[in-house]
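With one protein chain held back, the other chains of the complex are shown just where they sit.
Let's look at subunit A:
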Amino acid sequence: MKEFNVHTGIAMPLDRANVDTDFIIPKQFLKSIKRSGFGVNLFDEHRYLDKGEPDADNSKRPINQDFVLNQPRYEGASVLLARDNFGCGSSREHAPWALDDYGFRVIIAPSFADIFFNNCFKNGILPIVLDAETVDSLFKDVAANEGYKLTVDLPSQKITRPDGSTIDFEVDAFRKHCLLNGLDDIGLTLEDADAIKTFENQWREKSPWYFQLNG
């Protein structure tokens, strides 16, 4: 997994509550058996004016100039500002894959849906929960200042605004450790293989009916 340490990037506002994972990446792109290449279809139904298809040449599609992602001032944005319950709906990891592939490294919102939140950490994306008022003030700052950049420092758990003021944020210690070191958590879990085997043997003894798939 990609490491995350300190990241500075242009913030892009997506001013909409309950952005679901169908919004982030529509279903037709889920037919891919790869985990890359979803960036060009991030927010597909809003970013383009026509219906996207997995094999389409996206460079020839009509662009929705009103959608925030297509506004020149947010070109190259890597910090996404969002509203409540971001990432709700389907468990598709294609959503963080698409965000990552496009170039987003940080998502800031007042709240996230649980599965999406979890999936971000598996892909080197840092989702940050801030209180609604602070998020609101960031939305206002971004609107007022073109090229508005935020610096997100994971080791010290601080976001720095262009004026130097900072915002503290919380992050789970285990997830922080994995992000900082780009750790593959399967490898970490397998360090406990003995504990898993011991548990499994006791559980099989106690509840043998869970260990058969053929009646």
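Quick notes on this one:
Everything below uses one rule, namely that contacts are C-beta pairs under 8 Å (C-beta built on N, C-alpha and C of every residue); 3 or more make two chains touch, one makes a residue touch a chain; residues count from 1.
Definition applied: contacts and distances are computed from a predicted model.
Taking the options "Gluconate 2-dehydrogenase gamma chain", "YdbS-like PH domain-containing protein", "3-isopropylmalate dehydratase large subunit" or "(Fe-S)-binding protein" in turn, only "3-isopropylmalate dehydratase large subunit" matches the UniProt protein name of the chain that is not displayed. Of the candidate positions A:T8, A:N123 or A:S137, contact with the hidden chain is made by A:N123.
Interface residues of subunit A with the unshown chain, by the touch rule above, are 16-18, 20, 22-23, 26-28, 30-35, 45, 51, 54-55, 83-85, 88-93, 96, 111-115, 118-119, 122-123, 172-174, 177, 184-186, 189-190, 192-193, 195-196, 199-200, 203, 207-215.
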